[in-house]
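Sharing a structure, written as structure tokens. Questions coming.
The other protein chains are all here in position, but one chain of the complex has been omitted.
Moving on, here comes chain A:
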């Protein structure tokens, strides 16, 4: 897997590069600002860009905007955004262009290397990885989506885990229920959100997007 890192903090940039290299992943370039990041993406055509939200000059949301731009110019590019704190608006901006190959994680998740690598691989493979913290924030809000209102508490929980990017069996393990039970919940969610049965993966992504945009 070819990776470009955009991170202005030297310690974290080198730490990440070190960690990923030790895992046998190919860090092809690192950048300290958004211009450098976009240039590196143009030049190296990586599979994934790992991007910090706050970068120079204003240290607000440069990373998000750069990620959105990079995905517009390179449609296949997967982006994993790292943030010091969760901000729902960031997640919404990021997912506005589709949830395929998008991740949004708290920086401290990187320390749990296995889970981080799993999320990285999922995003690189076109999946989604949304930080549980973001999902937890969303769970506490009452949405305005009528379809979401119809979901039961358990179905919301399952949808939340889907939003984190987990597959059915992982959700089953997390909730300590059978795969079949999860499968049933997922079908029920699709039905309540009026998602026509087409491609299973597309329906999952659509459900997650509805969920994330509702807050």
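Rule of thumb we're sticking to: a residue touches a chain if its C-beta (ideal position, glycine included) is under 8 Å from a C-beta of that chain, and two chains touch if they have at least 3 such contacts; residues count from 1.
Criterion: contacts and distances are computed from a predicted model.
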Report the protein name recorded by UniProt for the chain absent from the figure; options are "Cobalamin B12-binding domain-containing protein", "Methylmalonyl-CoA mutase family protein", "Oxygen sensor histidine kinase NreB" or "ABC transporter permease". "Oxygen sensor histidine kinase NreB"
Checked against the full complex, the residue among A:45, A:59, A:72 or A:187 that touches the missing chain is A:59
Looking at A:2, A:44 or A:107, which residue reaches the missing chain? A:107
Per the definition of touch given earlier, which of A:3, A:16, A:130 or A:193 contacts the omitted chain? A:16
Contacts of chain A with the missing chain: which residues? 9, 11-12, 15-16, 18-19, 22-23, 54, 59, 84, 107-108, 110-113, 116
